[in-house]
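Removed: one protein chain of the complex. Kept in place: all other protein chains.
== chain A ==
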């Protein structure tokens, strides 16, 4: 005798297929809602902001009158910040990742460090701002300059870059590493000649994505004392500065309605730079993806 009854199977068939379709639509709608908000945001920013973008806006300093306000100091300041943040985080992050993946003995201590790095990646950015304020501005007495801002942002993205670099290092196949060790290579030779070349595309991609998070951060920079109105360009890492998101934030705080348009124009510039960075990351990822 058969345990499976043909009639029961047929009876349930229609229902099962209907249910399957329903879930498909549910997941699809969830995606669409996110896309809808993104589209609305893009539409609002573009319609409000695009008109405000002209050469005057890109090449000018901020001003008390909305027509003459420009974002030059913000763009240049943000680039200076990245010039401090990028080398510091990439060097420290990659070194940490290599140590944890290749050198550290797997055990409780390593697990503990690992867990905490992941926790740090989730700490709100303002906390890193306060940390930066305490350490760089007060203890080391650097002052409210680019170096302090850049280092605070470095603290913020260091865990993210470390985790990304760890993932890239871990993705290098074991058998290739074994081949190197089996030929008498030392750990350092294997890291330098086999692991790093294979991991670097992933590391670069992860770093760019992390830095594009840093470039959009406002809170920690407000805390460590970025200026909101500045009329000279920085001439070194010890200069006072402003950054794009700070500039945009300060415009939104102005009483005149026209400054909202200026802020939107600033957001367009910020988004363009972010998209540019993300596209570079995607490009690098695609170009080197199929190495293994």
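The rule we apply is simple: contacts are C-beta pairs under 8 Å (C-beta built on N, C-alpha and C of every residue); 3 or more make two chains touch, one makes a residue touch a chain; residues count from 1.
Basically, contacts and distances are computed from a predicted model.
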Matching the hidden chain's UniProt record against "Imidazolonepropionase-like amidohydrolase", "Assimilatory nitrite reductase (NAD(P)H) large subunit", "Phosphate ABC transporter ATP-binding protein" or "L-lactate dehydrogenase complex protein LldG" returns "Phosphate ABC transporter ATP-binding protein"
Contact with the hidden chain (one of A:48, A:118 or A:180): A:180
In the complete complex, the non-displayed chain touches which residues of chain A? 105-106, 173, 175-176, 178-186, 189, 193-194, 198, 291-292
